[in-house]
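Shown here: the complex without one of its protein chains, the others still in place.
The letters A and B name the chains in turn, as written, and every chain counts its residues from 1.
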Amino acid sequence: MKIPYYPGCTLNTNAKDLQECAEFSAEALGFSMVEMPDWNCCGASLPLTANSAMGYAGPTNVLIGAKEEGQKEGLEDKLVTLCAVCYNVLKRTNYAFNKDAAKLDTINSLLESDYKGDTNVVHFLEVLRDDIGFDKVKESVSKELKGLKVAPYYGCFLLRPHEEVGLDDPYAPTIFEGLLKSLGCEVVDFSHKGECCGSYSAMSNAENAAECSFSVIDAAAAAGADVIATTCPLCQYNLDSKQAMMKKNHGDMKEMPIIYFTQLLSMALGKDIGKISFKSNSINPLPLLKEKGLV
Amino acid sequence: MSRVGVFVCHCGTNISATVDVAKVAEEMKNQPGVVYTEDYKFMCSSPGQGKLKEIIDEHKLDSVVIAACSPHMHEKTFRNAAEAAGLNSFKVEMANIREQCSWVHPDKAEGTVKSLDLTKKMIEKVRLNEELDKIVMPVTKKALVIGGGIAGIQAALDIAAAGTEVIIVEKDVTLGGHMIQLSETFPTLDCSQCIMTPKMVEASLNPNITIYTYAEVEALDGYVGNFRARIRRKAKSVVEEDCTGCGICQEKCPKKVDNPFEMGHGKSKAIAVPFPQAVPNVPVIDRDSCIYYKTGKCRICEKVCGPKCIDFDQQDEIVNVDIGAIVVATGYDTMPLDRFGEYGYGKYKDVIDGLTFERMASAAGFTEGEMKRPSDGKTPETVVFIQCVGSRDESKGVSYCSKICCMYSAKQTMLYKHKVHHGKAHVFYMDIRAGGKNYEEFVRRAIEEDDANYIRGRVSRVYEKGDKLIVKGADTLSGRPVTIEADMVVLATAMTARKGADKLAQTLGISYDRYNFFSESHPKLRPVETNTAGIFLAGACQAPKDVPETVAQASAAASKVLGLLSQETLKREPITAEVNEANCIACFDCLNICPYGAITSKGITDRDGNIIKEVAEVNPGVCQGCGLCNAACRSKTIELRGFKDNQIYAEINSLAV
Partner (left out) sequence: MHSGHEAAKDEYIEQIAELSGEDVSLCYQCGKCTAGCPMAEKMDLPPSMVMRYMQMEHSDELKKATSRWDCIGCLVCGSRCPKLCNPAAVMEALRQEDMRKGTRSEEIEKLPVNFVKNAPQQALVSGFRKYVP
């Protein structure tokens, strides 16, 4: 199974850790992600205001490219993403087109294209759940991550708006939990798995972002988590890199590593720990993994 | 040649402002068959009706057209007046030049032209009208009440008090409905059981009342005054007549089950009555849970039963009853809460709904009236009440207001405070809807005397932190977010129509709205009638209602029933389909299309009694005169009396010329 893959702005650069581990895991599970050529940025946010054609042009071009590439190279008729934001933007673009044909017409005439709003956008997690199956993932695990208490953090964009994204129940999601369970982790249910990390306010108001992120970490810690797993580079950045700032306001806070879900996945699937990059982690997860006897 | 009289009404200025009524009267003089015309200020007034009678007599009119308002308004008035003057009432027609003309057209010239057309049209029709006689039907002097909650019981008691027999069909094992679940009632705080059980007992002892519990209406035939209902009495596995209600079977039954009466909190047995004061006090075996029905062993209840009334082989029983009128009083359900993930119902044990709180506060409930939260039995020191959960919520719930939640939430804060003196109740509300006698005072008492903290805003999320529930709400009056650490959260869930209400409506042939609440005939003037003659509504099956309103409506429905059943015979409009047997080709399209089941097949026999031909036959008692058969009939055999093809064509032709 070969699936067109859209890395978006961050996966080839800042979030290489997330991507490399995903590629390794895909191979171990018998499929591959084929990076589409000539991709452009999705905009990393969908415009909320009414007059927003330009905001839709970027993601539409990506959706068209995936469709064409898939057909040309005989790949699966879908588009896989790793980044929660790309996933959200691309899916909602399709949703908007299916709800509003006039919008689709506008963008098509802008791009001189004939897009129908029908590129099937899936997140890597969905491939694991729906195409591979968590049972198969479990069978393929060579090193169970026993004893590791992981809080699955969805953030905003995998879950909201539910009717547009539709990945999972926004209040009782199961997909992330299902994967972590199949890796042997102890899944920690916590109240803030869908609360915001502060998102792009990191740029304009780092303090605000840090406060948001703190509430997530605080809830995960209260629920007994050792580590938070995430799918989004921006969530990872906010939760991880701002812990020093958080400690200034919350003196008794304990540091918590923030890890990409693919880092855990590839570890369980047998990737040599020495070859797993933790470059994006300012809180080093290795001491914890050692303590748990996983390294 | 016919002798038609035409009367054009001014309706004050309602019509005359946009229609030249004098001109209409004048021009109609030229219509064939018209011998008299006049315009008059108020035709429906007493002098107007007097004039009509006079002219009919003086000019020997054989038919009349009144150009005035909608026939819905005054057709009856004018037909009665004409009848008093010796004219057959079906020789009177109305041309609607008010609702369909003067009220909707601003231009007087155009309005006048249209009025001329409308009036002309009715003249052409009325000239072809036949004299018709009203249909006379017998009346079965017995009523059926569907539902044995407070609405059904009240209606049945009132009907029975007049000496009329009445049957109550209740789906549950006992009478009582939702009201018997409640702890205390607003705005008086009297115990629900204390005021409800006497009514239940009274109903069970009244010789005019027959009660079928654990039973449902499966089918309904017939028409007003002459219904026949098929009732399924589900097998209780207990011979009701022999049971003494001693309770030993329930005591000894080894199989514990969840008790829905206690909202899933208390335990019951596989053979049980839901609560000790049940009426009838006869237990029922829940065959889905009973060990014997599952494994073929046990039969302990049978062994311990003194009067030997356990019957494992009991079958459902079908009872057909003839009745003249029906009161539907099937009550309400509460909205399922799984769609409100943000409030954590189902996930957190201490997030409960209003009915569960009622059971918790009830002395006979699963905590024996003590405030103990479900998770750990601790006394909740802080309780948050969230109103409008599902109500007024177009996104996930229903857009209507459930009407009772403001009051019962206020009541619940009081009950809580009276039991936990040092506790604090917070209420998140959007508007306090306390319109009712002593209602506003009651809510103020909750705030001023019983210390309830009312916060105007909705709650966005409830989540657990340690053994507390964190409630994230807003106070829109100060424009600030509010966070409360609570020990228990109570959701005021929306009231919805009963599950399956739509199916029952279809069985009974009554209409229902988009929420599956049964529809009244007119929201103001016919609030307890349905559009099906002889079927009336009581209580929350029509719309969310509280107890006082429900009781009032139940009594109103009972008085409607008694009014109907007090008549020896019923007269109804003869606007029914009739078959020309000579023409009928027996295709039976009419039979298939008739929504009322009024058409059957009839055999025509020769002298020797051999069937030589089949034809359609209309039961005029059932026929509602909708005309569908008329439209479907390919041989033009079946026609609607009063609206025959030649009459309709005459109307159309009058416009074409």
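One rule holds for everything that comes next: a residue touches a chain if its C-beta (ideal position, glycine included) is under 8 Å from a C-beta of that chain, and two chains touch if they have at least 3 such contacts.
As the structure is a prediction and not an experimental result, all values here were calculated from the model.
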### Among A:V141, A:A172 or A:A206, the residue in touch with the chain that has been omitted
A:A206
### Query
Taking the entire complex into account, which one of B:G111, B:G473 or B:G534 touches the absent chain?
B:G473
### Task
Since one chain isn't shown, list which residues of subunit A touch it in the complete complex.
8-10, 13-15, 41, 43-45, 47-51, 55, 83, 85, 156, 160-162, 170, 195-196, 198-206, 208-209, 211-212, 215, 233-234, 236-237, 241
### Query
Considering the entire assembly, which residues of subunit B contact the chain that has been omitted?
342, 388, 392-397, 430, 456-461, 472-476, 479-482
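Going forward, only the chains that are shown with their structure count from here on.
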### Query
Can you list the subunit B residues touching subunit A in their complex?
341-342, 344, 347, 463-466, 470
### Query
Which subunit A residues qualify as touching subunit B in the complex?
169-172, 191-192, 219, 222
